[in-house]
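Removed: one protein chain of the complex. Kept in place: all other protein chains.
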Amino acid sequence: MSTSPAPLPIRLLAQWRTFAPSWMILAGLAVMPLLLSSPNFIRLLFVTLLWITTSVAWNLLGGFAGQISFGFAVFYGIGAYTTALSMNAGVNPFIAFLVSAITAAAASLLVGLPTFRLRGPYFAIATIGISEAVRVVMTNLSFTGGASGYRIVEHRAFRQLDHYYTALVLASIAVAFSVFISRTRFGLGLNAIRQDEDAAAGLGVNPYAYKLGAHALAAALTGMVGGVFSRYAAFIHPQGVFGFQTSVHILLMPVIGGIATIWGPVLGGVVFGIVEEQIIASFPEIHLFIYGSMLILIILVEPGGILGAFRKLLRRIHGRR
Amino acid sequence: MADAKPKPPILEVERLTKYFGGLAAVKDVSFEVREGQIFGFIGPNGAGKTTLFSIIAGALKPSSGKVRSRGRDITALKPFQLVQAGIARTHQIVRPFREMTVLENVKLASHFGRKNVTSDSAAEEHAMQILTWFGMETFAQKSASILSVGLQKRLEITRAMATEPDLLLCDEICGGLTHVETAAMLDWLRRIRDRGTTVMYVEHDVKAITAVCDRILVLNYGRKLSEGAPDHIQQDPAVIEAYLGHPPGRRQEG
Partner (left out) sequence: MTLIEFVNLLASALLLAGIYAVMSVGMTVIYGVMKIVNLAHAGFMMLGAYLALELFERFRIDPILAALLVFPVMFVVGRVLHWLLVRRLPTSDQPTLASLLLMFGLWLVLQNLGYFIWGNADRSIYTSHTLSLLRFGAVTISTVRLVVFGAAVACMVALHLILNHTWFGRSVRALIQNRYAGQIVGVDDQKTASITFGLGIGFAGLAGALLASLYSFNPDFGRPFLIRAFVIIVLGGLESVSGVAIGAFVLAFVETFGILFVPAGYQLALSYGLLVVVLIFLPGGVAALTAKVRRLA
């Protein structure tokens, strides 16, 4: 089979063809705002990149490890507030993002530690519980302004491109993580846990530690997104960043794109980033209906999402030849 | 029993008891498995085989009693820790990872088994070696979901062996197999033993167990009924009565 046991980085380099399209997309995204400098367009790209990052992050846990969370708004919100508080205390924004990552990862243990040990639906249940509980607490917490929100004061001129490139780097990191994990022992272990936790444990995988690890990693990325968003928005409030909507969005994107794949969540993020703008703008009164029906349809018709449907189509075309 | 031991046994079960609700599924069972044996346990339906197996495999906690391996207490170890301690298991109903290839299934075990291979290519090499040993190399790139039942059972054992265990726990690996397949499977057990892995084997089928085992434990109603070499077991009046429901006198096989 494998003739030369070359180390992973070298083998990745050898597979540059596989990644050529991704490098081209990345380069395109890097020069895009210089060519089309409409602030509104850059804002759309910025938001889409943030959505892609959360989508990829959710997929690390929900896709690879198969642990469905309905509460990623907790990490998004904690990240947003941590960055806001740190920046107002005079911390450099990029260090603030890292602090957000760490805080969010620590918060992930609050849900993971008691529930991942157990079999059954406990984790999913607890994620809904904690996101509600945290939102209510944040609405009542006085030092962050409670329900009326919190303002970030940055003593620097606002430069949209700074924010855009931060988001681009973050999204690239997330995708690189996703690619890397899917090719390592860690990813193989998560994959096995999703398919059959008992069988995985019987072959030496520690499901508890692996689920905790994937959860913490996903939370850290999501927390950083929250931080980047709060610096951009300069004003956050619990109903927004901790809102139920946020959790729904983060969960919806990877499911639409294709769960447990690398590019599915990215695709979901792109579709969502663009379509959500339109849906919310055109039909704000039925967007929940649209989200809900999409979930139901995908689960019953094509659980592989857009990517799954696309692959099936390709297979059918090849099969006819 | 009381003779001086050069080395503590690879598996030592001491007064194991398990209650479900008020009922004892396993009561006060003790035995030892020596290195290099194929050790079997049998018993009629509901005798407590599966419960006993699950406790040893770390899937159930006993109500009382101890399980030791080479002197080390392993009663509280979880399945993944048992793998590190050199004990692997197969499942009665095969559980391949259906979305993976045969090779990936085995590679997982190479990665996470006792060798703890971290490099992807080393794990692949190791997995291929094991697959070849079991004559499965031609299926390496096939999806695990399309294998026949017989091959899925063989994959189950291959995968467990890729963790490099000293003790392999086999749960009814011949269920649903034809006579020819059963004979082949039993042959694999012998080859595994001769390769240096001790085997503990639970089976419903008395013929299969007596054909392959060096030593047999018979359970009935959760208690130890008899223990010894296959000949001894087959002659034991208590065993014959438990299986056939009448006192000895007539021939056991008919």
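Per-chain numbering from 1; labels A and B assigned in written order.
Just so we're on the same page, contacts are C-beta pairs under 8 Å (C-beta built on N, C-alpha and C of every residue); 3 or more make two chains touch, one makes a residue touch a chain.
For clarity, every value in this text was computed on a predicted model and none was experimentally measured.
Among A:24, A:95, A:118 or A:314, only A:118 touches the chain left out of the display. Note that of A:133, A:209, A:275 or A:314, the residue touching the chain absent from this view is A:133. For chain A, the residues touching the chain absent from view are 62, 66, 68, 70, 110, 114-115, 117-122, 124-126, 128-130, 132-134, 136-137, 139-140, 244, 248, 251, 255, 259, 285-289, 291-296, 298-300, 303.
The working rule: only the chains that are shown with their structure count from here on.
Note on chain placement: the centre of chain A and the centre of chain B lie 43 Å apart, centres being C-alpha means.
Contacts from chain B toward chain A in the complex involve residues 57, 59, 78-80, 83-84, 88-89, 91, 95-100, 103-104, 107-109, 111-114, 118-125, 128, 140, 159-160, 162-163. Touching chain B in their complex are the following residues of chain A: 1-2, 4-8, 11, 183-185, 188-189, 191-192, 195-196, 198-207.
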